[in-house]
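For this view, one protein chain was removed and the others were kept in their places.
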C-alpha cells in the first residue's frame, strides 16, 4: 500500500469532521496531496465514516486516474484536483455541508469580518463563488466548481483566505496539511454561526477596522506572529 | 410472531429517530409495510423508546385491523395506512416533531430549495398540505391527514419528494424501506434548520437554479446516478 | 425521615430538569405536595444537583414553616406555596430558567399555539403574567410572584394550561405529580424553541384553528382521549 502516512493523515482529517459534528451520515470529504509524487488521497464516495479504514481511501493522480484503491473516490474529487493544481501552496482540502457555513453559502453572501475570531484565520471576508452557468453545470460539473473557486481567487492568496463558500452549495476549506484543512472547516462553521448571531443582535453590525483585522491576522501568521509556542 | 425481520427493521428505524435527537419522550413513530402480505408494522402508542422491543410493535392490515400485538398502535396509524395505500412505491414511513422541520410546518411555508443538500434528496421544494376543514378534523382526523397529503401529491412523485410538512403539525417522511424513511426524517430536519439560517443570513435568499437542482438530484437518483459505490 | 416516597419523587423531578439540559449550575427547582398532610417537599437553595440526596430536600407546611430539613429551602418557596394553596388540582411544580422559554418570558409575549405539539399539552396560548408593581417587588416578592400567576389564571384551568411565563423572569410549570411538572418544563422549552423558529420562518405565522387545537388537546386529555395505552 502506497502513501501510508498520508492515508492516515487524510483518514484522521475525515474523522475530525465527524467528531466536531460537521457531517451527517456520509456527507463531506477530506483529501491530501503528496506533491513530490503528484498523488492525491481522498475519501471514497458514500462510505460510512465509522467503518472507514486507511486502506479504503482512494489514491489518484492529478488527472483523476485511480492509482490505488478498489472503491470509487468522492464524487467531489474533480473539485479537489483543480484546487491542488491551481493552489500550489495547499496540502489538504476539507469539504463539508456544516449547518451554519452552508447556510451562508446558500444565502450567497460572503461572511463579513465582524470580529477577531474571524481575523485570526482569514485576512478578509470569506468569499462566495459566482453561480455556475447551465453549461458549466451540464458537463464537468465538479471540475467547473473548482474553476469557479479558482476564478474567485484570481487576486486572493489561498493561504490568507483558506476557505470559500460555493454559491448554493457549501464551504470548501484548505490548508498546508489535511489536518489544517479540517481545522479550518471547524473554524468556518464557528465564524458563520457567530456572524448569523451578530446580525441578529444588530442588523447594522459592521466589519471591524482594517487595523484590527491586520493586527489579529498577523498575531498568528507570518514572520511577526507571536501567538502560541515557538516551534 | 409474524414478520420478525420487518419488526426489527421498524424498531431500528424508530430507534434511529431517538439517536439522531429527533424525538422527545414518546413523540414520533415509524412503520413499515410487507406489500405481499398487505400488513403494516408500527410503533405502539405512547410507549417509551428505551424499553421498546420488536414484539411490542403492532401489526395491522391495511384497514387498520390489529393482526398481532397486545398494545394499541400509534394514534397516527390511519395516516400511515392512507399513505401506504396511495403511494405504492413506498415501504416505510417516519413521523417526527423534530424542531426545525416542525417549525416550518407550523409556519405553513414550503421549504424552498436553497442549496445542493436539499437538491440531493428532493426534486423540488418540500411541500406543505392545506389545513384541514373543521369537518375533516371532527371525524377521521388522522385518516383525513393522510388524504390531505395525498391531495397535495396529486401531481408529485412521492419518491422524488419523500417528505411533506403537514400544516400546523409536523413532517411525515417516507422511503423504500423503514430505514430510508428514518434517514429522510434526519435530512428534512437538517434542511429545515439550514433554510431558517439561510433566510436569517439573507432575507432575499433565492432558490438555486433548476439546472443545479436537477444535476444534484440526478447525481444520486435514477439511471445516471454516480454518487456512492456500485451496489 | 418523613415523606420518603415524595422526597424521592421530588428529587427525581429535579434531576430530570438536569438530564434534559434545562438548568445551569443550581438554577431551577421542583417541589411536590402531600395534600393529606398539607406538607410540601422542595429543593434546597443553591445546592449542586449532582450531590443532592432525598434527605437534603426541605419539608415545609403551607405557611412555609420548615417541618424537616437542615438546609434553607429554595428562595422561590413562597411562589410554590401560593400555587399549591390556590390550585387545588396540582401535585407538583417545576421552575426553570430554560433558554427558549425564559426568552419568551423576557419578551413578555404569550406563546401562540402554532401547532399540534403545543395543542397536545396546552388548551390555549401559554400565558404571561403582568409585571409586578414596585410595592409588590419590595416586600414579599416571591409570594407576590405567586399571586400574579393566580390573578392571570382567574378564568383559566391550571391543568388545561399547566405552565405560565412570569414576565421578565422565567416559566413555572405544574402537573398532577412532580414528574408531570418536570415533563411539562421540558415540553414548554421545546414549544418555546419551535415558536421562535416558526416566526423566523414566517413572521406572519398564525395560530392553528380552534378546531384543530381542541382535537389534539382532547386526543390526550379527558374522557375521549385515545392517545397512549389503557391504564
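Before moving on, here are some points about what is shown:
Going in written order, the chains are labelled A, B and C, and every chain counts its residues from 1.
In the analysis below, a contact is a pair of C-beta atoms (placed from the backbone, for glycine too) under 8 Å apart; a residue touches a chain by one contact, two chains touch by 3 or more.
All values derive from a computational prediction rather than experimental measurement.
For the chain excluded from display, the touched partners among the shown chains of the whole complex are A, C.
Of A:61, A:133 or A:209, it is A:209 that touches the chain left out of the display. Against the chain not displayed here, chain A makes contact via residues 114-117, 183, 186-187, 190, 193-195, 197-202, 205-206, 208-209, 211-212, 215, 219, 226-230.
Looking at chain C, the residues touching the absent chain are 24-27, 44-47, 71-72, 75, 97, 99-100, 102-109, 131-132, 134, 137-138, 141, 168-170, 195-196, 199-200.
The definition used in the following text is that only the chains that are shown with their structure count from here on.
Taken as a graph of touching chains, this assembly is arranged as a line, each chain contacting the next along an open chain of partners. Note: Cα superposition of chain A onto chain B, rotation of 90 degrees, nearest 5.
Centre-to-centre, using mean CA coordinates, chain A is 46 Å away from chain C.
Centres computed as Cα averages put chain B at a distance of 33 Å from chain C. Residue positions of chain C touching 2 or more other chains: there are none.
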